[in-house]
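Take this structure, written in structure tokens, and hold onto it; I'll ask about it next.
Yeah, one chain of the complex is gone here, protein chain that is, but the others are all in their spots.
Order as written gives the chain letters A, B, C and D; numbering starts at 1 within each chain.
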Amino acid sequence: MPRVIVDCAIYQDGCRAEGPADFSDALDQARAAGDSFLWIGLHEPTEKEFALVTSEFGLHPLAVEDALTAHQRPKLEVYDDSLFLVLKPVRYEEKAGTVTAGELMVFVGDSFVVTVRHGEANPLSTVRERLEDTPEVLAHGPTAVMYAVADAVVDHYLDVADALHEDLDELETEVFAPDGSGGQNTAGRIYAFKREVLEFRRATGPLAEPMTRLAGAGVPFVHEGSRPFFRDVHDHLTRVNEHVEGLDRLLSDILSAHLAQMGVRQNDDMRKISAWAAMAAVPTLIAGIYGMNFRHMWELRQPWGYPAVVGLMAGVIALLYRMFKRRGWL
Amino acid sequence: MPRVIVDCAIYQDGCRAEGPADFSDALDQARAAGDSFLWIGLHEPTEKEFALVTSEFGLHPLAVEDALTAHQRPKLEVYDDSLFLVLKPVRYEEKAGTVTAGELMVFVGDSFVVTVRHGEANPLSTVRERLEDTPEVLAHGPTAVMYAVADAVVDHYLDVADALHEDLDELETEVFAPDGSGGQNTAGRIYAFKREVLEFRRATGPLAEPMTRLAGAGVPFVHEGSRPFFRDVHDHLTRVNEHVEGLDRLLSDILSAHLAQMGVRQNDDMRKISAWAAMAAVPTLIAGIYGMNFRHMWELRQPWGYPAVVGLMAGVIALLYRMFKRRGWL
Amino acid sequence: MPRVIVDCAIYQDGCRAEGPADFSDALDQARAAGDSFLWIGLHEPTEKEFALVTSEFGLHPLAVEDALTAHQRPKLEVYDDSLFLVLKPVRYEEKAGTVTAGELMVFVGDSFVVTVRHGEANPLSTVRERLEDTPEVLAHGPTAVMYAVADAVVDHYLDVADALHEDLDELETEVFAPDGSGGQNTAGRIYAFKREVLEFRRATGPLAEPMTRLAGAGVPFVHEGSRPFFRDVHDHLTRVNEHVEGLDRLLSDILSAHLAQMGVRQNDDMRKISAWAAMAAVPTLIAGIYGMNFRHMWELRQPWGYPAVVGLMAGVIALLYRMFKRRGWL
Amino acid sequence: MPRVIVDCAIYQDGCRAEGPADFSDALDQARAAGDSFLWIGLHEPTEKEFALVTSEFGLHPLAVEDALTAHQRPKLEVYDDSLFLVLKPVRYEEKAGTVTAGELMVFVGDSFVVTVRHGEANPLSTVRERLEDTPEVLAHGPTAVMYAVADAVVDHYLDVADALHEDLDELETEVFAPDGSGGQNTAGRIYAFKREVLEFRRATGPLAEPMTRLAGAGVPFVHEGSRPFFRDVHDHLTRVNEHVEGLDRLLSDILSAHLAQMGVRQNDDMRKISAWAAMAAVPTLIAGIYGMNFRHMWELRQPWGYPAVVGLMAGVIALLYRMFKRRGWL
Partner (left out) sequence: MPRVIVDCAIYQDGCRAEGPADFSDALDQARAAGDSFLWIGLHEPTEKEFALVTSEFGLHPLAVEDALTAHQRPKLEVYDDSLFLVLKPVRYEEKAGTVTAGELMVFVGDSFVVTVRHGEANPLSTVRERLEDTPEVLAHGPTAVMYAVADAVVDHYLDVADALHEDLDELETEVFAPDGSGGQNTAGRIYAFKREVLEFRRATGPLAEPMTRLAGAGVPFVHEGSRPFFRDVHDHLTRVNEHVEGLDRLLSDILSAHLAQMGVRQNDDMRKISAWAAMAAVPTLIAGIYGMNFRHMWELRQPWGYPAVVGLMAGVIALLYRMFKRRGWL
């Protein structure tokens, strides 16, 4: 068996059963048993490696093509003899504040599940463990695996949405800081945040439609008992989507608020600057007057002239200062 | 009976009836009577405390999971043998202007109602009292309780929407105050307001769909006579949602208007500042001219030179002042 | 009969017929005649005053509750034995530019119409007169009254929409005035206008759905012949709604345009101010140079020095003026 | 026959046939022939003039009311014995850049077409000529006329949309001109443009629904063979509507871009102004220093003092000029 196959097991009546090492034999055995199914997990298989699986399970060539190349969008395809679900699990980089989306494909047939994983962050093994602990869910057959995978992916979305929300709180604190230390790159940061949110949305948004379909009647291979579970996943997904949309709108609002604040701050600064300028201009004018070279300027000859004028200057400055202070310009 | 059970009573023909203290017996009795039902009210039960109720009433494990953890979104789940409604009652903090959402879950089966409450602000007891006063409504069975709870929650939404609207009126007065005392943090306040509105929307928005479904045919356990009542709740909810959406748009508009006003104010300030600067600059230039050290400056030697030039300065200032005043720069 | 009953009459074959003063007897008579109906008009009845009507006509308690309290949103409720329509007629205050919404409820049963009016501006009497002039419409029975009332309300919407449009034209003239006399409170005025439009929308928007339903099949008590009439009202209402939405968008656009214009104006002012400042600064520098106390400044001793420098200053000012004029800064 | 009747003819098997001068006789003849129809064209008829037509063809009073008053919105009304289509042909004033909408109503019955025209710009005669040249289309009966009129109106929409697009190109050139000669009223022009686009939209937008209905099954009086033709008109209309919506969005974008450009331009101007101010301020300060009256200023007494200081001033100016130039402030 190639190294690309991460795990391969037969599940019977909700329990892991020992089966043949070769998955071709295993599939035959699962089919023969009737109430059991085979689960194969693959990690970034090449076309060649995947060919074996493809022919054995009779997967549709278009789905196989999608499963081999990453950069798909979340979707559910219903073929004659299999379901094909594409999920985009995301990873949130706390420090950089970036959201990266991987890919996770699930093929479901009458007695098999094939999961294909692209990228790092897809803890399928924990899904497998958790499933093996709840045989009553696993008894729903292959769709139990599909449900469990979708549930794990969407639950992680909730965590990421919460983390993004905390980032928003930080951003708010920075933008609305009273000392205005927000600085030059605030707009750039808000924009970068919006891009991450968009990236996140691309993973979560299109998943709503597949989940709705899986929760309703009319999709083959889906065990009737697992519909409420898909409805539950859909419900969590809706929460994520509302959350993310809220984030996006708040970011637009925060950018507008930042713009308005810039206007206020600029006006405040302009007033402050002008007030100081006025306090320099008036004494300069007075000094200019007494710098004129008229022969007949009586004050110039008085001993008290100079101190009086300097006093006048100081008085004018003090007066202006008080006036601007009272008007809130300083 | 654990302390987490707030109240437990049997209702027969719209009236509270005495029943066994143990709710397991009570349920049996209610079922036997046929036209009566049991209502149990719980407050933040732990998983263990809730387990007893769960098994007795045959609640769906997914609904139970939701009922134990807060942070759900409003929704209606229809299971085979029960309905599950999640409501988010809100509390409005007058002073801080904050909206906090609690959680209220209602399970309805063929002859029981279980209400689970998270957070403080959920006056279920007044609902119970009011219901016990209107036996003709209570006669609709378990859905009467569901209706009454939804009605109380939505009616409080209307109050909160009104309170938010008053806050908007205050904000308007502040933003459009003629003296522009709005100050630095107006944008921050508008943004904070928008966040509260979003919080509120998260409680009220998703409830529309469950109410529509309860008002229509096709949901089991709902007494036909209570449909107009749910339609009434839905109608009130629509008013809340329109109100809240209007608030949100007005807040965006007020932010834009604030931005435009900042621009106007800045321009006005710039003109005022420039006018004063001009009134200082021209006399300074005149003073500079008569401060030049040319030997042949006839005016400098005249006795009337100094007063004439000071008069000229004053005249220029007066002239400029009048001109700027007329143009509205001052 | 209480004073709250404005008018009460029996209509038979499209004509007003004399009937008993007591409306209870009148209803019996109308029911007996088969092709006639009773129309009662009430004005802000109290709960007590309305109780008599309620019990006589068998109105639904929820509708009665709505009819007694104002602040409803436009809607159509279909009960087992009556229709309940809420309309919000508006009044436009020309001077203040404010839109105020009243309330008008219509109950329609198999042989009666009850109209309840809240607020001042509801010319039901003209509706009654006009109806009595067109017996072929009145012959459609109770729904003819419902149609006539809706028609009158919606036609007045059209007038109000036109009046608001004229206000917009005025606002445009003001905002885009070449002398920029728009002034400080333009943003505030646009915002206030938007609020009025929102108020108007709250009255007109939700009415679309009831009108669609009344124009289609499936609503009981509606005479088939009156459906085209309701479709006509719906059509007018759509015009109002498109008009109002257009107004709202234009107001947003005008605010943006105002913002951009403020930017342009500020830049123009800044350039103008700077040009004048430059024209003062250069001569001041020249004056400063000849104010220096160097012993060896040959020009200072020449008789032509002073006039030459003053001429230089004037020349510089003229040169700068021409340059700024050509560049459009002045 | 009143002068208001522009043309009146019988069409048989796709060809214009001679018929009685009186349209009442003509209608009878057309009805008798079975495969022919009567087409009457009216221009702004008064109520009285229209009354004759109304009664003869049995038109619905509501449609007649609409046909007499202008200011309708595009719509299709289906009555028991006739169709009523309202179109809003537009005229584009190249110079003023204004869009004016006229009105064109078409009544279609089993063997007649009545066209009513309000306003100037409705070249119905060319429609008639073109139709008479394509008998295979005319053979579809009355709906061929309806199709031909709608086709002509919508094709003209395409021309107007193109003309508006050229206006947008001009506006773009102006707004993004490198010398920024856009000037003060750019925002006003963009706004005026948006208003015209809105006016245009009011004519084209609501027409989509009638065309969809005419292209589908279920509308009486529509010849099955003419459905693809209506689908074609609908397709052209969709192009117009997408075009117009694109225009509207681009205008919003251009306004935002204009706003941003204003900001950039203002900053550039401010830097330029400040650079020149700095180049005046430093020499002024130097002049001020050597204008001080200290007795012991050694430089003042040197013969080279004055030229040295003037040289220093020139040097400072040159230095600052180069520095600002390198930083892009000048």
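Methods note: a residue touches a chain if its C-beta (ideal position, glycine included) is under 8 Å from a C-beta of that chain, and two chains touch if they have at least 3 such contacts.
As the structure is a computational prediction, the values presented were derived from the model and not from experiment.
**Student:** In the intact complex, which of the presented chains make contact with the chain not displayed?
**Tutor:** Counting the whole assembly, the omitted chain is in touch with A, D.
**Student:** Out of A:12, A:186, A:204 or A:238, point to the residue that touches the absent chain in the complete complex.
**Tutor:** A:186
**Student:** Among the options D:289, D:317 or D:330, which residue touches the chain absent from this view?
**Tutor:** That would be D:289, which touches the missing chain.
**Student:** So which of A:48, A:95, A:301 or A:326 would be touching the chain we can't see?
**Tutor:** A:301
**Student:** What is the set of subunit D residues that contact the non-displayed chain in the whole complex?
**Tutor:** Spelled out for subunit D, the touching residues are 172, 175-176, 178, 228-229, 231-232, 235, 238-239, 242, 246, 249-250, 253-254, 256-261, 263-268, 270-271, 274, 277-278, 281-282, 284-285, 288-289, 291-297.
**Student:** Please give every residue of subunit A in contact with the chain that is not shown.
**Tutor:** Missing-chain contacts on subunit A: residues 60, 62, 66, 72-73, 75, 77, 79, 183-188, 190-191, 194-195, 198, 202, 205-206, 252, 255-256, 258-259, 262-263, 265-266, 269-270, 273, 276-277, 280-281, 283-284, 287-288, 290-293, 297, 299-303, 305-306, 309-310, 313.
Note that in this section only the chains that are shown with their structure count from here on.
**Student:** Chains shared as neighbours by subunit B and subunit D?
**Tutor:** C
**Student:** Call it same or different for subunit B and subunit C: same when shared residue numbers make up over half of all numbers used at their interface.
**Tutor:** different
**Student:** Taking each chain's centre as the mean of its Cα atoms, which chain lies farthest from subunit C?
**Tutor:** A
**Student:** Taking the mean of the CA coordinates per chain, how far is subunit C from subunit D in Å?
**Tutor:** That pair's centroid distance is 25 Å.
**Student:** Could you check subunit D for residues that touch two or more other chains and list them?
**Tutor:** Residues 291.
**Student:** Draw the chains as dots and join the ones that touch; what shape do you get: line, ring, star, complete or other?
**Tutor:** Its topology is that of a line.
**Student:** What is the complete set of touching chain pairs?
**Tutor:** Pairs flagged as touching, ordered by label: A-B, B-C, C-D.
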